[in-house]
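Scroll down for the structure; my scribbles are underneath it.
Complex shown without one protein chain; remaining protein chains in place.
Our next item is subunit A:
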Amino acid sequence: MRVETRRQARPLFRSARRQTISERVRRLIPNEAKKRLIEVVGAENYDDTKAGRLVYSYDATPQFQSLPDAVIAPRNTQEVAEIAKICNEYRIPIVPRGSGTNLCAGTCPVEGGVVLLFKHMNRILEIDEENLTATVQPGVVTLDLMKAVEEKGLFYPPDPSSMKISTIGGNINENSGGLRGLKYGVTRDYVLGLEVVLANGDVIRTGGKLAKDVAGYDLTRLFVGSEGTLGIITEATLKLIPMPETKQTMLALYQDLEAAARSVSKIIANKIIPATLEFLDQPTLEVVEDYARIGLPTDVKAVLLIEQDGPKEVVERDMKKMADICRSEQAVSVQLARSEEEAEALRTARRSALSALARLKPTTILEDATVPRSEIAKMVKAINEIAAKYQVKICTFGHAGDGNLHPTCPTDARDRDEMERVEKAFEEIFSKAIELGGTITGEHGVGAMKAPYLEWKLGPAGIAAMKAIKQALDPNNIMNPGKVFAKSTRKRVVVTR
């Protein structure tokens, strides 16, 4: 019965109608359950006031908002397990939430229930210099961990743009990427072991401080990127690596977008893996410069931000080689950052791209269609054609080195006609990405936002396999329901070209 009273997950782009959050007909948390939950965490860590719930009704995804029934902040794993047991018994959805910076509506409580906060579970438990690992609680802020390990000369590479405030728990659940993904991989590549509370309240440990471990299924990898739909991560052991000795940053400017894309492919084909290989197109450059004011050129069609790190000789050799490649591909200018401040300013500018785009219009739709890196030029070209076809503005930036692009559309949710065209344009972009051997999302996750498109990538059998796993671990569907799996799949746009 309860399912019927819950609202449907929202489609990707809601029309311009004012958002309304209707109270569900029946409260999801009976008084008895509330009493028991308060017994577990204490009254000060249970909030079901209207304002208290409102502020956890959203994350960084536009157009998604839904009130939870309560917000709970457990203090330890034992309390999380108790909460899971109670919620499982009463079929109350659980939505684990870090800082709510994800872009797939992964932490929007679309079916109500309790939002789980990790503000008390935010300690770095250990930095093991012998095994090169860090063991942390899920609420640790990503940048805080990076700084803590850097003090010991160590390096935790995954660096999502929101790292100043995102949490490790959130990063693991979303399998966050970042600027360094090309050379160093993503969050997945740095998770060695997990402590997870399952839907039935069982606490399991996967992996450990081990470089090799083939005892059973690789559950660590299964939970990384599971978006809170399989269990609640309460502790993680992360891999660290030695800090690279030096780093250099350079900027290559192009008057031709495809020439920039060709440079990317050619750098990789020449067997150089740069630490960063970022791409920004002209519309993006303009807004980033307007925001960051660091002297980025705005009269060129595209920019590549290239970094290499490692031993000094290797870095210098690679940078020279890459500069030559860029020039041979008609880069109009190739400049090396003269100081760390200058390099940091360039990186910061790139990081703020999304947000700077948000200045153009009230609503910003950011996507992360991803293709094999050899297909970058084709994808960028297709995006421009699609934008022209639907008469929408799409700025593209992204991690060119790993084929992960962020076509971004500044728009206004109140303009219903434009929103419809934006929706069609993005559907066509997803479709094109898949056609080129790519995917609908490279690093943002599926959440509620991309769920209707997941089948395009996986096919019905792929969805069925994933659902079987979900069913086995969470038979009552209390773990972040309404995410990953959609109630219905979007009709695939047929690309005729």
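As a working rule, a residue touches a chain if its C-beta (ideal position, glycine included) is under 8 Å from a C-beta of that chain, and two chains touch if they have at least 3 such contacts; residues count from 1.
The definition used in the following text is that contacts and distances are computed from a predicted model.
Hidden chain, UniProt protein name from the list "Putative cobalt transporter CbtA", "sn-glycerol-3-phosphate transport system permease protein UgpA", "Molybdopterin cofactor-binding domain-containing protein" or "Glycolate oxidase iron-sulfur subunit": "Glycolate oxidase iron-sulfur subunit".
Contact with the chain that does not appear here is found for just one residue of A:35, A:147, A:312 or A:359, A:359. Looking at A:99, A:135 or A:176, the residue that reaches the missing chain in the full complex is A:99.
For the chain left out of this panel, the touching residue among A:49, A:339 or A:391 is A:49.
Within the complete assembly, residues 18-21, 49-52, 54-62, 67, 99-101, 117, 119-120, 122, 141, 162, 164-165, 291, 352, 354-356, 358-359, 362-364, 412-413 of subunit A touch the chain that is not shown.
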